[in-house]
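Removed: one protein chain of the complex. Kept in place: all other protein chains.
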Amino acid sequence: MLLTFYILGTVSVLSALGVLVCRSPVYSAMSLVCSFFCLGGIYILMNVEFVAVIQILVYAGAILVLFLFVIMLLNIVPTGESVRFNLPVLIAFGIAVGLFAQISGLFLGDIQFGPKDVYTAEAISEEGSIGLIGRLLYGEFVLPFEAISILLLVAVIGAVIIGKRRLN
Amino acid sequence: MDYFLVLLLAGLGVTLVGGGLIASRLFAPRNPGGVKNEAYECGEETIGSSWVHFNVGYYLFALIFLIFDVEAAFLFPWAVVFRDLGGVAFLEVGIFILVLIVGLIYAWRKGVLEWV
Partner (left out) sequence: MTFVTISDFIPIVPELILVLTALLVLLVDLVGTQTGYKMTSPLLAIGGLCVAVFAEIQLFGGNRVGFFDTIVADQYSILFEIIYMVTGIITITISWHYIAENNMNFREYYVLMLFSIVGMMLMTSSLDLLMIFIGLEIMSISSYIMVGMMRRVVTANEAALKYLLLGAFSTGFLLYGISLIYGATGSTQLPAIIEHLQQAGAFENPLVGFGLALLIIGVGFKVAIVPFHMWTPDVYTGAPTPVAAFMSAAVKAAGFAILIRIFLTGIPHAERWDNMMWVIAILTMTVGNVMALRQNNIKRMLAYSSIAHAGYVMVAVVVGSEAAITSIIYYSFAYALMGMGAFGVLSIRSNGKTIETYEDLAGYAHAGPTEQVAAVLMSTFMLSLLGLPLTAGFIGKFQIFYAALDEGWFWLTVIAAMNSVISLFYYLRVIVFMYMKERIGAQQEKESQTSVSSLFAITGLLATAAGIVYLGIFPNDFVQLAQLSVTAISF
């Protein structure tokens, strides 16, 4: 179990680095797919199969396709240029590192998690997280669930209005 | 959860593809050059670089696909607990899908699904 985690973790970090290092944007995108798959594996190790499914299906499947289309659409040719470190980049980098340190410090501190209610690790592994999510999604959280359909409908309308070349 | 089967399938997939590649490397005769280096054995030669602009229409397809992909993701849990939940959940999911069908009809009527 732990070994699998370390393998997946290492590969995912390495491929995430690959996204930054690769000169060709297509290779970067492929690297990202690899990273997403490893993350999906880690989610499965954590017993959250639903998130894993979403990760693979939506991120590795659909969003990456969008990335690739954007790369093709914008005709980004590999230029051979690497990231330049000018002042704004350095400032942003500094802020990011500072923020990361701050957040890490917080989380290393005295964190208390709230009550888990009935959703303990045992209960989740017994029923499986997808089933539990299903019970909540179509039971207690049915209104957010239905609202999501409206959200997606708005997204369809937006995609058509903004993306369609000629509107008839 | 037992992921042995998944591992087995993944292993099988890797073996089949990798095995094919290795086998062709091992057994196929190799004499490169000539016609073999061309992109197509038959058909038109490519003109210029293949890094060209894609039609923006592809992107719209991908966007619509993404949206319905997310919709599908919300139906997975239903498939798992379908037997236990019964009628009310069926109705709920029905409404969910109905709203998105309106979206599909909209996209269809706007001609998004047509190519030319």
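Order of writing sets the chain letters: A and B. Residues in each chain are counted from 1.
Methods note: contacts are C-beta pairs under 8 Å (C-beta built on N, C-alpha and C of every residue); 3 or more make two chains touch, one makes a residue touch a chain.
Please read all numbers here as calculations on a predicted model, not as lab measurements.
Note that of A:20, A:90, A:123 or A:161, the residue touching the chain absent from this view is A:161. Checked against the full complex, the candidates A:14, A:46, A:66 or A:142 give a single residue touching the omitted chain, namely A:142. Touching residues on subunit B toward the chain that is not drawn are 84-85, 88-89, 99, 102, 105-106, 109.
Contacts to the hidden chain, counted on subunit A, fall at residues 103, 106-107, 109-117, 135, 139-144, 147-148, 150-151, 153-155, 157-158, 160-162, 167.
Heads up, the rule we're going with is that only the chains that are shown with their structure count from here on.
Partner subunit A is touched in their complex by these residues of subunit B: 1, 3, 49, 51-54, 56-60, 62-67, 69-74, 76-78, 80-81, 84-85, 88-89, 92-93, 95-97, 99-100, 102-104, 106-107, 110-112. Taken together, the subunit A residues at the contact with subunit B in this complex read 44, 47, 49-50, 53-54, 57-58, 61-63, 65-66, 69-70, 72-73, 75, 77, 125, 128, 130-131, 133-135, 137-139, 142, 145-146, 148-150, 152-153, 155-157, 159-160, 163-165, 167-168.
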